[in-house]
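Note that one protein chain of the assembly has been removed; the remaining protein chains are unaltered in position.
Moving on, here comes subunit A:
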Amino acid sequence: MNLFRNVVFIAAIAGLVAGVVLACMQAYATVPLILKAEVYEQAEGGHNHDHAAAPAAPADAASGNAMSSAAPAASNAMTPAPAAAAAPEEDEGWAPADGFERFAFNVVSNVVTGIGFALILVAVSEFAGGIGNWRQGVFWGLAGFAIFTLAPGLGLPPELPAMPAADLTQRQIWWLATVVATAIGLGLIAFRKSLPLAILAVLLIVAPHIVGAPQPDSFETPIPEGLHHQFVVAVTLTNLVFWLVLGAVVGVVRGRFTGTATSLRDSFA
């Protein structure tokens, strides 16, 4: 398991660095916008997870229980039963306290997410010969950004709290399908020198958007359009930097591991 251990080691370092960088960027760029949106959310009547059941929401909020039996079956299906049973007073159970605790949990979840993405990045790039230096890493990072941020973000733009959205599970399925199709498409373009496969790749990348992401019944929201637009820009740019840092750090750390650096052209052969 020598190889596995090395992959995990590189991914852990890259995920840690990129995750901390991302959390710091978020503290200035995205979290303040989320906090602003939560003011609108609270004014609307509490943190409500059942956006798919928008018509039922005001009644639920008034009774102080978003999981009330009046909620439609669809929203019950996406709520884990134990949580519904354990939360008669509180809407959504435990949450980190605002301020430092919330920031700390955000750093931790960013680092964990970073390590998860880094594991996938390192493992997949090893199949293609490995990321030899920071510059190759930047290109792999761009691919990761296109696959995990740009492509799913076209159909499902980053959302603020209190924004309407379709059923969670359906959106997660679409998100995952789009990521897989875009990854295969980019892989075919980058690693297969064949016109028919390149055409197939374009079809794969476009297909999820022709099918279309699950959309909410109504787009009505208390969130001002300007605030949301600002958030979309902030999320896209912070994720771009995250992926570039992640790829570059993988390249640097892996280069130190192996002591060699193949050229970008060679690794794309």
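Going forward, a residue touches a chain if its C-beta (ideal position, glycine included) is under 8 Å from a C-beta of that chain, and two chains touch if they have at least 3 such contacts; residues count from 1.
Please note the rule applied: contacts and distances are computed from a predicted model.
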Missing chain, UniProt name, options "Nickel import system ATP-binding protein NikD", "Acyl-CoA dehydrogenase", "Lipid kinase" or "Cobalt transporter subunit CbtB": which is it? "Cobalt transporter subunit CbtB"
Given that one chain is not shown, which residue among A:P158, A:G185, A:P208 or A:G247 touches it? A:P158
Using the document's definition of touch, tell me which of A:N110, A:Q136, A:T182 or A:T221 contacts the absent chain. A:N110
Even though one chain is hidden, which residues of subunit A still touch it in the full complex? 1-4, 6-8, 10-11, 22-23, 26, 30-31, 34, 49, 51, 78-80, 83, 87, 92-96, 102, 105-106, 108-110, 112-113, 115-124, 126-127, 129-130, 149, 152-153, 156-161, 165, 168, 171-172, 174-175, 234-235, 238-239, 254, 257-260, 262
